[in-house]
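Here is the structure we will look at.
Chains shown are a subset, placed as in the full complex.
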Amino acid sequence: MKFENVTKEKLLQKLSEFKIETPSWGFERGGTRFETYETSKDRKTIEDRIEGATRVHELTGKGERVSVHFPWDGENREEVEGLRELLQDNDLKAGSVNANLFSMRPERELDDRLRFGSFISPYEEVRESAIDHVFDCVQWMRILDSKNLVLWLPDGSNSPGQMSFYDMLDRTLEYTRRVCETLEDDETLLIEYKPFEPAFYATAVPDWGTALYISQAVGENAKVLVDTGHHLQASNIEQIVAYLAKSGKLGGFHFNDRKYADDDLVAGSLRPYQLFRVFCTLQEAYRRGFLGEKDLAFALDQSTYVKDPTEAMIESIENIMKNYLKALLVDYRKLRTQREEPDPTEADRTLRKAFEEPVKDLTREWKEKNGLPMDPIGRYRR
Amino acid sequence: MKFENVTKEKLLQKLSEFKIETPSWGFERGGTRFETYETSKDRKTIEDRIEGATRVHELTGKGERVSVHFPWDGENREEVEGLRELLQDNDLKAGSVNANLFSMRPERELDDRLRFGSFISPYEEVRESAIDHVFDCVQWMRILDSKNLVLWLPDGSNSPGQMSFYDMLDRTLEYTRRVCETLEDDETLLIEYKPFEPAFYATAVPDWGTALYISQAVGENAKVLVDTGHHLQASNIEQIVAYLAKSGKLGGFHFNDRKYADDDLVAGSLRPYQLFRVFCTLQEAYRRGFLGEKDLAFALDQSTYVKDPTEAMIESIENIMKNYLKALLVDYRKLRTQREEPDPTEADRTLRKAFEEPVKDLTREWKEKNGLPMDPIGRYRR
Amino acid sequence: MKFENVTKEKLLQKLSEFKIETPSWGFERGGTRFETYETSKDRKTIEDRIEGATRVHELTGKGERVSVHFPWDGENREEVEGLRELLQDNDLKAGSVNANLFSMRPERELDDRLRFGSFISPYEEVRESAIDHVFDCVQWMRILDSKNLVLWLPDGSNSPGQMSFYDMLDRTLEYTRRVCETLEDDETLLIEYKPFEPAFYATAVPDWGTALYISQAVGENAKVLVDTGHHLQASNIEQIVAYLAKSGKLGGFHFNDRKYADDDLVAGSLRPYQLFRVFCTLQEAYRRGFLGEKDLAFALDQSTYVKDPTEAMIESIENIMKNYLKALLVDYRKLRTQREEPDPTEADRTLRKAFEEPVKDLTREWKEKNGLPMDPIGRYRR
């Protein structure tokens, strides 16, 4: 087990330093609009979900921080304080705080006007209700000692007539700016983009270009969050990552895999080479010095209705760590030379060589050193 | 109001003869996996839904037949007989019978094993339960004096490991054949295809090629149903319609519009020229004599969570009738000559001319003759 | 012929004021990588192409300005001065100047290193050669009294190894900035984006987000050019137009239609309703006051290998004018109210009503007033 351009010790250290959050909501059985096939053993309560996160953390050594979703994980200060204790009791911390703007009022009847959006709603009352919820989330974030607020706007329109794009953008800017202004210097607003669903004609923040534009407009603290499953077919995700990194506005990731829509499948289960390329792109940025690994919030965001959700979480972590590790094995100095020559055939070989490298022995050694089970899914089942 | 190649009387007659079913399920508020924004005024019961269908029929003169969905619209013989009376009382008839295979057991707890599919399930018990439900649907179809059974298999897999494609196809063929064999000579099995959702890696019947293959394999009575929203990006739907028509296996349509996925939007709301082209393709088939207009089951299939569902149904009917009418205005004889010359520039003009023809006066006259309101949505609201 | 919210005189005036350039290169027979089916009657020389532009201008009243492409339309000062005279002799003017960076050295053997790109090339010599060509274009632009320089970078990579995204973006920024810096205050750099072709893994400026980012970085004079055929499947082009307009960086359009790739088909031949929606989006911006109609450079950009190119140009102009006119018929005040209520069903009807309005009589009257033939393609053929 020898690697040309990096020592084993360095690799083991990087594996240890790599952080990735698990999403509390991903421990429940997911579903489609057709059906949710809940089983009697599925996790349903916040206690269940944190228990799942705890198990994953114990079995993989990752997921020390758990992304939370409000109001799903708490509807008021007391519940959030309870959540903080629940996390502490399980040696976990809160990760990013996600504000749910599509059904944000669980304590009373859902406001059906939310179907016209939250921040972009034609109803001022709904817009204000939405931002109030986000303001609550900011408070709760501080209770939880979390520094990242994720804003995914589920807003858009379902037909050309429904809404003016100018109102859509104006309101998105206005309300996002108001959120950004409440943040402290060490807090970050992560703006997530998504091309469609639940809106089917236009989405307020459909692509990275919009997210970048907004993040530039609303303030220093605003950055862009890349969900790997939120792109139109054939998008080059690693390029988007690079361009965002270069713009200084890359803030974090939601990992999952997809083939058609926002499928929320296990990360790396369909396109492992793409996952590897995303990590290579980040490595290049780190090496060029304009991005720090700790600048980014890595999290899983997935929802499985077939596989057991907790097992799927472990599977994703294993895939991500493997591809992260492989990206560390790339000989970037050689790659740079090959690109300058230019020798694309050999440059591709340099990438592929690292991707095809077996990392079983390395991960085994890392797991042994950290007292982790070799087969976390097997252990989980027992 | 004069048209070169067709008389006004003929057009009015064709408008009268054109039949299209409304879907009972489409009268409820739709939703996404995120939320369903039900309002207190939304229709929820079978009585509500049939009331909606009745209103649409009264206001548009279309929708005399209502597509029904079991078990949503009835779970046993008694309820189906009740449905038959409910329809009769409202001067309606049952249209196609749709078998729901994704949550087919309302009377008892949902079998969570359905997440592995119905006909393709690895559990024989689930497969048999699924086909038993379809056999029930066949019985209920006869009670309702309907002749069309729609089979949409929500089956597939969410990862490469989950299932062998060979088992997937074998079981689909076997169970579909068993369904087909129970049908009488004058009954038709309409096989629907869809590329994804709820399955996100592979779907058992993902495309028209599979549906055609199966329909050829299982029997004379099997035909293919085209849902206009069930195609991969950039598919040429009118060509698929033509090729199916030519193969002798085109059986019917589910109309709706879409931009991204199976968006279930109002028919013709985004791509009216495509809707027109589909009708032109059918007109050509009728004129060439290998397809009869009455051979096809036309139905709406849409689900709106923003617009009022009943209004959306009226909007779709108006769009469809307009584009159907425009397709009748095409000078197909001239078109054929232009294509043979070939003169694509003038041939496109021939199509576009008909598409751009105002048909307001014609539809107004038809509505007057039939005692229908000029503005059915306005009337519905009052 | 009466319209609710706009007078006929106003419409006729707007039709007269509407300007759209024809592209000199579009008068030649186009082709694919497989074959170009040139006929003996096809235009090939610059004289032929300008003759085509002249005919289109005479027959449609549009295309007074002709977009030119260097070095195709001239390789040195003398030839460009000749082009200026040629245009003047035909009562035409030069429109936007397009710099060809994929085969920019006709006078000597093509530099095969261009396959690695122009501005992003790893070869400094090629990069400098490319910008020298653009500097030439700027000089020639002034000779031609044109104010718009279109920069489409055909640069990118064909495999993950080939190039670093950071070098790709850095060089694109650096060289684009250098171009922008040479422009006078009243000159505009129009940055065009395109997702793929000729590059098949990554393109330097693949989307509007990148083009916006670059235009913001390189200077006041830089704006974004939207080619309607340069988007990934399912992109919402009218939304992109709106967001660019709002950002203050929308600079112009290349019109054409497409179904799969950059098909360069006749504008409005497949998706007329989308073309209409683009114009509606612009109308809204004009009415809200943050965009002026004269701020935008409208041009055709198409390439036909089946239809006669000159006829296809006329067909596009007719389609564009019709949909531009229909967009003027929309009752935007009513639309705004419907959107605020919100009443998406009626708002869609407001749009559709204008789209379905016959504008034959209007265009006929406008043509008569301007001494233009009713059937320009028929006249062209005679």
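Order as written gives the chain letters A, B and C; numbering starts at 1 within each chain.
In this section, contacts are C-beta pairs under 8 Å (C-beta built on N, C-alpha and C of every residue); 3 or more make two chains touch, one makes a residue touch a chain.
Model, not experiment: these values are computed from the prediction.
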Start from the 3 shown copies and tell me what the total comes to for the whole assembly. 4
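Throughout what follows, only the chains that are shown with their structure count from here on.
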Chain centre separation (chain A, chain C; CA means) in Å: 38
Tell me, which residues of chain A touch at least two other chains? 116, 157-160, 162, 195-196, 201, 233
Quick check on the complex: what are the chain B residues that touch chain A? 31-35, 37-39, 102-103, 110, 112-116, 154, 157-160, 162, 195-198, 200-201, 233, 258-261, 263, 265-266, 269-270, 304-307
Residues on chain C engaged by chain A in the complex (per definition of touch): 116, 122, 157-167, 169-170, 195-196, 201-202, 206-210, 212-213, 216, 232-236, 238-239, 242-243, 245-247, 277, 280-281, 284-285, 288, 335-336, 338-342, 344-351
Taking the touch rule as given, give the residues of chain B at its contact with chain C in the complex, in rising order. 233-234, 236, 259-260, 266, 269-273, 306-308, 311-312, 315, 322, 344-346, 348-349, 352, 355-358, 360, 377
